[in-house]
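A single structure is presented below for examination.
With one protein chain removed, the remaining protein chains of the complex are shown where they sit.
Then we have subunit A:
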Amino acid sequence: MASFKRIARRSFLIGSAAIVGGVAFGAYYVSRPAPNPLRPAEGEAAFNPFVLISGEKITLIAPRAEMGQGVHTTWAALIAEELDVTLDQVEVIHGPAATAYYNAALLGEAIPSKGYDKSRFMHSLGEALGHAGKLMDMQVTGGSSSMKDGYERMRAAGASARETLKLAAANRLGISASQLSTKDGKVVAPGSIEIAYTDLAAEAAGLEPVEAQLRHRSEWKLLGKPQPRVDMPSKATGTAEFGIDVRLPGMKFAALKGNPHLGGAMSGLDASEALLMPGIEQVVDLGNAFAVVANNTWLALQAAEAVVADWGPAPIPATQGEIQDAIRAAFDAEPNSTLRDDGDISAVPQGAQEVTAEYEVPFLAHATMEPLNATALYDGGKLQIWSGNQGPLLTRNHCADALGIDAEQVEVNTPLMGGGFGRRGEMDFSVYAAKLAQQLPGTPVQLTWSREEDMTHDFYRPGAMARMRGAVKDGSAVLLDGQIASQALTPQLMNRWFGLTPAGPDTTLVDGAFNQPYGIPNFRIRGHAADLQIPVGAWRSVGASFNGFFMESFLDEMAHAAGADPLEFRLALTRQELAPAAKVLEAVKEMSGWTGKTPDGVGRGVAMTYSFGTPVAQVIEVAEEDGLIRLKSAWIAADLGVALDPHNLKAQMFGGMAYGLSAAMFGEITFAEGAAEQVNFPDYDSIRMHTMPPVEVRILEEQSHISGAGEPGTPPAAPALANALYDLTGKRARRLPLMHDFNLLA
């Protein structure tokens, strides 16, 4: 761990000019292959870190967090496509924490370029930087990067295993491998001879892996077609094992409670009353939080309320107004970044009309359905932990550090996750469980957070503000000058993950603004970092979650000022800049039958955001019924470049939209005395069955690169709805959540 931190500090600065140093080092370092973490038993073959075949079964390793996005299925399908197995012939597991499972795509995306205009050089730079993921212990699920990362590597893993199995069969039969083919988990030889892969495992185990060419897309049997998700039967029958469902012999159930004043200390603990309550065994001091250990989670949760702790104050302004002032004050400071500065924004072009607007969005909680939890067993100086996490190696390292043991003494098990949305990329819930387990040597313990604990101890989506200035002329935009103010979350995140504080611009602050594919001749975006210590983190679509709202609301205001149809206005600006962005707009235009006119009592809004490499356009229709505004319909078009599983991609798109709509309509975290004021779903509601509109989704494949799916459905949701509300009511939504200013059906 110590040497790992030294390497990271020296060589890696995210989003800054010092990237090249990281690339050079990364390129050198990754020339050494990462060791295969699979330890095949006698008679088993581990062809590579992703394919394990025994005499009985074929196991594919999908070492990414399955938190609902279907990654285990599509990841396995990439391998299976080349391996020539069907998904019902294999078992798909997450596997251990290992460097071999680094995410090459996530870091590659960190280059502060617009993305859609990446040159070949930028792509290769991104790839080289991505390989630094290996030395950064970046087995991370995030950034909508899994398919970008696995697209070639996993097919190559499958192809290599297939060719190695063919070689084993060729050796057995005494013929050339070129005479063999493969099908449905078997090698097929002339004369209708079929040998199951499982039957070849022992022989293949002794062979050097064979390299193989990838098949052309036209030969695909699984990819490009809907696959039944491997986790679906278990999720429909209550048999899927989430972290909170882990049950170990002799396991205790514990509840966590931390200082509600975020970042404040815990200086005293009186557990005398709690210890008298039924089922309670111990109260354990965890430093800045405590755990109540019992024989039942509910009894532990009740007793936690009876513990009297001396909570120190939070290093956060006492009122919400002061927090907003601190964000606003950032506008007056030097910008953290100016990542787009095209043309000249200093003067409004002659004959153009100036438009200005200010917007504000609140802090948000992740609110995963499964409250945070982890289960741990500390025994004989070793830790086993079961934690639904988005970063197994980081989890391993942080637990080891907290316990003062070597990382090799920590075994991380990663079960299914009841939602992640970025929250499970943090290590706090795992480290608390590890520290508790160390106090109960030999006894497994599950540490569960109440919903209230979960919602009030988040790493929140930061609140943000925008000051937008634009100019329109002859029906089009000629100038856009935007300033975004918010807490920079990358320094916080990098500090928590790696103990390093990167210098330079934070791309996430302006992501979804500076990199939008609008060909506006005078176009500047500046980011301003607010000086606040509120814990903030990655929330589904990160910066694009607020910048999508700012940009697409303001584009709408500009379109109206220009007397243009909002959809045509965007089309004209995207056609030359990024054709696929225009295509998704044209798709929702056609799907929704957009005419630019709506009858009385009906409103329509459009928005398009390019994020994680994917342009997504949405149209939302609202209607007023009995004084309440209801979402009537929604249309989504997204261009993924390569649609590996269209049915699952559609789910990601409407699910991403639903997550964005929940926040846009109802989501808001405010702070008093450094404590979150919303504690449970009654204060932090979501879109529900009766408020969710019917949705039609179309997946396009115009782009030349495969792009992200988990997040890009979220950013256009809020502005599409806000723009629809403007169309309906004539009132412009400049702050979220919308429930404060519009009479929404709830």
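Methods note: a contact is a pair of C-beta atoms (placed from the backbone, for glycine too) under 8 Å apart; a residue touches a chain by one contact, two chains touch by 3 or more; residues count from 1.
Basically, contacts and distances are computed from a predicted model.
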Among "(2Fe-2S)-binding protein", "Spermidine/putrescine transport system permease protein", "Cytochrome C oxidase subunit IV family protein" or "Lactate utilization protein", UniProt-listed name of the chain not shown: "(2Fe-2S)-binding protein"
Candidate in contact with the missing chain, chosen from A:I58, A:M154 or A:I244: A:I244
Listed residues A:A658, A:L700 or A:A718, member touching the removed chain: A:A658
Option touching the unshown chain, where A:G55, A:G263 or A:G279 are the choices: A:G279
Per the touch definition above, residue among A:A170, A:L214, A:M692 or A:M739 touching the missing chain: A:M692
Residue ranges of subunit A at the interface with the undisplayed chain: 67-70, 226, 228-229, 231-242, 244-245, 247, 253, 278-279, 295-299, 301, 367-371, 416-421, 448, 450-451, 647-648, 651, 654-659, 661-662, 680-682, 686-692, 694-695
